[in-house]
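Some chains omitted; the rest stay in position.
For reference, chains read A, B, C and D in written order, and residue numbers begin at 1 within each chain.
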Amino acid sequence: MARMTVDAEMCKGCGLCILACPKKIIRFSKEINSKGYHYAECFDQEACIACKMCYTTCPDVAITIEK
Amino acid sequence: MEIIAQRPKSLTDLQFTYCPGCTHGISHRLIAEAMDELDMRNNMMGVAPVGCSVFAYKFFDCDMAEAAHGRAPALATGMKRSRPNMHVFTYQGDGDLAAIGTAEIIHAANRGEHITVFFVNNAIYGMTGGQMAPTTLPGMKTSTSPYGRDEKDIGYPIKVCELLSSLVAPYFIERVSLLSPQDIMKAKKVVKKALQFNKEERGFTFVEFVSTCPTNWGLAPIDAMKWAKENMLPFFPLGNYRDKSVEGGK
Amino acid sequence: MKTEIISSGFGGQGALTIGKFLAKAGMGDGLNVSWLPSYGPEMRGGTANVSVVIADRAIASPLVSYPDILIALNQPSIDKFGSDIKEKGLLIYNTDMCPHGTKRKDIDVIEAPMNSIAREIGSMKVLNMVAIGIVIGKTGLVKYETLENDLTGFLQKKNPDLLELNLIAIKKGIEIGKK
Amino acid sequence: MAEKILMKGNEAVAEAAIRAGCRLYFAYPITPQSELIEYMAKMMPKVDGVFVQAESEVAAINMVYGASGTGRRVMTSSSSPGISLKMEGISYIAGANLPAVIVNVQRGGPGLGDIQPAQGDYFQATKGGGHGDYRLIVLAPSTVQEFADMADLAFDLADKYRNPVMILSDGLLGQMMEPVEFKPSKTKEEMEALDKQHYDWCMYPNEDEPNHHHHEINSLEIDPLILEQHVIKLGKKYDKIEKNEIRYEEYNISDENEVVVVAFGTAARIAKSAIDQLQEEGTSIGMIRPITVWPYPYEAISNVLHEKVRKVVVCELNLGQMVEDVKLAVNGKLPVEFLGKVGGILFTPDEIKAKILGTEGE
């Protein structure tokens, strides 16, 4: 099992993690954070394979991966 | 469950001041990770430039100095010579390093200062709002080349790795890109190599990141990466330009 | 007569343009005007704002500390400038992006779902024109005709469709402002 | 009457410079000046002018030095740290008796400071930030209109005295938009005349000497006796400028004034509104606003210290620089008080009122 979490306040909604995820389980949230960004969120933690692609590409180091 | 990837210790908790999707954040993370892994943080002094990464002195969690525009290699020289048992790196943009700081980078490299220079080439002046950089591509429109960079009038982009490799002293020079997770993972290895050499006091080490500036290129972050792949890489070939650790290395 | 305005929002929402067209129209009406943007790297991804002064005498400081009118396109703008609005001043805000609104009771407040209105009109680009319209409808600070004139000069050739939508948005704003 | 255009100060001064016949511009980007360089990048090609983004401020001022030596109107601009880098070059240009226009859109200092408006480079501009005895003519605008008008004036003064002229502006004037009217562009004939005006000394063959031509552009005199004569001549030029070119504005000056305020540029704008308010409240305050901060209107200040005046108040966006010149003007006759604001912050009219009334502590 793996878990990917996005720090919503750190995220700037650039979408690079969404592109990077091989499992396509990341999307923009409906909510905005205090800076007005639709932050990223994992909508299917079960499917996460902890490949760290999202972490690798995230320019704001907003992602944590657990396994 | 165990954390397998998280914010490296060598970064502070502050949120980066970069635009969404700006690769400055990626190169910061790579450097910080390498510092963590090589256990260099306690003896590291970094130099931030003037450019979008001016606040790097707040982001790297080691001793940091904020240089005058272009002068980071001069500061680094003073710092390293003063405290030779410390490790020193600079982090500089293309305006900072290849325009106003041309003399400082060439001479620090030529002296073979025992420092590592991280060079972020995004083909533009990010912080001041998108003016032409020495590395701006031919035909590229910027706020100071509004009709496209005319190479007949102002010449071709400067290739810094190539320029520095014409000097004898540098120990390690390599150009990497940050344009896909794969590239980033490759870049990570190079960053670590450079800092490893730094730790071992081998000499002057230099890593160029082919980067993006979504904001001033007027592109979404993902499009910026695509654009950079298609347009910058042909001009700025990735690869090693100097590695004295390899027998027969140039 | 002197009116001091701050217009503020996320980058891309057009807060600076609001200021620019208000100032331009004020100038067209024969008044003294000034427009002063916030600038600098702290803007990256943050809030952009502009100070506009419209007056019938020389303008001393173009920097507005205590606005007569605050146009807030997002919540951070209210959070940052809301408490500076002069007593009996006016707050115009975009309910779509300002979930918490304001708690002040000593000022006039006009709320409008500007995102929704713009979407309805057919382009998110005209969000800011709704706000301008509200200012005109409520205060008559500048003449609609002058503004229309400026916009026409600016857009007629470049983008006549957008011009059309802009004018619709302004009129919609005027309506709201007049209520 | 010319049309009024709503324009940023940075762009207005660039447009006005082009209209004044400037066809060469060399600079390096810096906030809050970048709109100026960007405007030039866009417009110079349209008027067959030269725009080069230099590799640094040092290179830019030396390009100006070279171009000015060929007798044409040339300009550069920057903001505080970038201006510091030009100090050696400015001293050379002054030493070589060359005309040139330099715009400083000041920001907060020292060091990297911030990018907000400030007036912390007053000393540097007026007392010679570079080495040796030289003077810049320094013009301090306080509106966008005046900023634009000064481009024209600056080139005329530079050519008249063969001396560099600085427009000492700030981030506020550079960034704000105000309505501005422009003078018409120089005509073709005027441009031709400009081109030739320096033929007697500049590099470039003129019609009278079509062939052999050896003009020297130079600030070096290795023989001290010759350098002495050269510097004495510079000194005489500065005396002449001090005699002829002092400019200032009198605001609300009368023999009813209880206090005289001295302020320049952006600070003066704010002071005016304090003065207006006090006038309405029944207190008469006059102001001298130096328009040239070098040459400095010492006499203008001492002349308005009428009998009722109790004190002089100096308002600056710095820790206290022009206040020294005001003290020199007042020369002990009255107390001189100082109100400063630093860091790129502006004072409010209320703060100025309090200083004038002596109620700051309250």
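In this section, a residue touches a chain if its C-beta (ideal position, glycine included) is under 8 Å from a C-beta of that chain, and two chains touch if they have at least 3 such contacts.
Note that the structure is predicted; figures quoted are calculated from it, not measured.
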For the full complex in this file, what are the copy numbers of the chain types, given as a label formula? A x2, B x2, C x2, D x2
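We take it that only the chains that are shown with their structure count from here on.
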Decide which interface, C-D or A-C, involves more C-beta pairs in contact, and give its chain pair. C-D
Whole-Å distance, chain B centre to chain C centre, using C-alpha means? 41
Out of chain A, which residues touch more than one other chain, so two or more? 12, 37
Chain B: which residues touch two or more other chains? 18-20, 54, 127
State the interface residues of chain B toward chain D in the complex, per the touch definition above. 50, 54, 66, 68-70, 95, 99-100, 102, 125, 127-129, 131-132, 134, 143-147, 154
Chain B contacts chain A in the complex at 1-8, 11, 15-16, 18-26, 28-29, 180-181, 184-185, 214, 220-222, 225
Within their complex, chain C touches chain D through residues 20, 23-24, 27, 32-37, 39-41, 58-63, 65
